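Structure record follows, encoded as structure tokens.
Right, chain A next:
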Amino acid sequence: MILLWYILIPAVAAPLAWLLARSRPQAARWVAVAGTALPLALVTWQWVSQAGALRAAFAAHGPGVAGLVQGTWLADVQAAWISPLGISFFLAEDGLTLIMLVLTFAMGLLAVLASWRGIQERVGFFHFMILWSVAALAGVFLSLDLFLFYFFFEMMLIPMYFVIALWGHERRVYAAVKFFIFTQASGLLMLIAILALYFIHGRATGTYTFDFTQLLGTEMPSATAFLLMLGFFVAFAVKLPVFPLHTWLPDAHTEAPTAGSVILAGVLIKIGAYGMIRFMVPLFPQAVYDFRTVGMILAVIGIIYGAVMAYAQRDLKRLVAYTSVSHMGFVLLGIFAWNTLALQGVVLQIVCHALSTGALFILVGTLEDRIHTRDMAKMGGLWAVAPRMGGTAMFFALASLGLPGLGNFVAEFLILVGAWQASKWAAVLGAVGLVFATVYALWMMQRAFQGEETHALRFDDLVPRETGMYAALVAALVVLGFYPQPLITTARQTVTSVQQITAGSRLSPQAAHAPQVRILADGAPPGATVADDATTDGKR
Partner candidate 1 sequence: MLQLLWVVPALPAAGFVLLALLNRRLSRRAAALIGAGSVGLSAVVAILVAASFITSPPPGEAYRQVLWTWFDTGGLAPQIAFYLDAMSVIFILVITVVGFLIHLYSTEFMERDEGFTRFFIYMNLFVASMLVLVLADNLLLLYLGWEGVGLCSYLLISFWQRDLQSVYAGRKAFIVTRVGDTALIVGLFLLFTQLHTLEIQPLMAGAAKEWAAGSGFAVAAAALLLGGAVGKSAQLPLQTWLPDAMAGPTPVSALIHAATMVTAGVYLIARTNVLYTLAPDVRLAVAIVGTVTLLYACFSALAQHDIKRVLAYSTMSQIGYMFLALGVAGWSAAIFHFMTHAFFKALLFLAAGVVIEALGGEHDIFKMGGLRRKLPAAFWAFVIGAASLSAMPLVTSGFYSKDLIIETSLGAVDGNAWLWLGALAGSLLTSVYAFRVVFVVFFGDPQTPVTRRPRWRMLLPLYVLSALSVIGGFVWLPQWMGGFHPLEDFLDTALPVTQRVAGSFAYTGVSALLTSLVTVIGVALATVWLVESRAALKDVAARPTPHAVQDFWLHGWGFDWLYEHVFVLPVKWFARVARDDLVEPAFSGLAWLNVQAWRALSASQNGLLRVYIGVAGVGLAVIVAFVVLR
Partner candidate 2 sequence: MAAVSLDHGLILAAILFVIGFVGLLTRRNLIVVLACIEIMLNAAGLAFVVAGARWGRPDGQVMFLFVLAMAAAEVAVGLALAIRFQQSLGRLDVDDADEMKG
């Protein structure tokens, strides 16, 4: 039941904020804070109380046996919705979902706080949009019914479109439309793939259903599987984003208001990674394996190209936007490597990137509010004018380049060492990407904050409220840098189980010796089924 609250609380707070704002605009802000802080508190409580269960679930089932068997969800909600079409209202939560939910609500709260002074027009409607997108995001992470997943996936586009188009910067409409079309078009391809899967499964087994746990292991010829995998891949590739489908991101991130950028970079693009881990690879491991070389090439191109593009930008916010492309290249690399080390790195990178890039966007946003420009040519020597801001920017720039001692390093190292086991050259090129990351990060610092002041800009340094917020993010990144174990333990069940699902395919050959776990809907215990069916597509 708690899962419903995660969606309902922001969903109800949304229109409430809008209505209340008609009389008192400030009320909208507080409602928004409640609408995100409350589910954040709830999910944190759930995390802490389930910590033991998370460790135990892993221990009881052991590394070789954990699977998506009914009952190992931390929580789930299943209700019939449109039964004649096989659509159910199926929400479920495991370790990865929990982490994503914490991230969603935390980023949502951060976005609301970051817009406290920035957004002054149509305050109610703004918070309506933010809360609506938070609710939709929660829905995306919780859905296990493919139709429901698609429903929330498309639903989150609309509020984000409005946020960019109404409160953004100079080219906001262009950016918003571009964002919408890219995501929508790729989403349609995914819809076709979902429907195809639905029909194939229905014809083969007689049950027409959108339930993911039942769709796993559908038999189909490998060519079909490849096409369907591509359908999913395109949708998630646009979201992540993957070169060459990334061009919406710099525009969207740059033109969006700070809160929009924070949610975009912090959560929205992670849906790409989540979708691949949760859906794409478990459904089509063989096809993913066939696609692996291309995927890794794209990932490495993304890492290096994103970094070089970041270095090339004159607009400070656009620079930060391209760093997202580069970091998500690491994520894609880790996903295609598909082993424990890489996947844990992916989860950690998701969290740490959200924290560091979110902070950078907020910082750039506050800088822009103060000096009314994002053009780096007009900056220079700002450290002397605002030393606290300079120091903060330096810290997050270092996080961006993967300095050890901060969470981003552990994440990138895990990804690379996992990738090495899959493809040595990809790991080497990814490591080379770290050099380029250094180039853009230090260039950013030099151009904006160091050197002589060639302008007459004078503005306030960070106030205590802002410093406090950054301090929290700094502390989080340092703690994750030296002790990321809680996150790792939480994600461990998911990481193991998704590998288990793909066991036996060429993607995870090493797990082939473990007993095959057939996904059951009726709660029968694992190991009670026949182990000889090839549960993976096209393998027979």
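A few remarks follow.
Everything that follows uses one rule, which is that a residue touches a chain if its C-beta (ideal position, glycine included) is under 8 Å from a C-beta of that chain, and two chains touch if they have at least 3 such contacts; residues count from 1.
These made the cut because all candidates are chains of the complex that A comes from, given by their letters.
Values in this document were obtained by computation on a predicted structure and should not be read as measured data.
Although all of 1 or 2 belong to the complex, chain A touches just one of them, candidate 1. Contact residues of chain A toward candidate 1 in the complex are 243-244, 246-247, 250, 308-309, 311-314, 339-341, 344, 381, 383-384, 398, 403-405, 409-410, 413-414, 416-418, 420-421, 427-428, 431-432, 434-435, 438-439, 442-443, 446, 449-452, 482-485, 488, 492.
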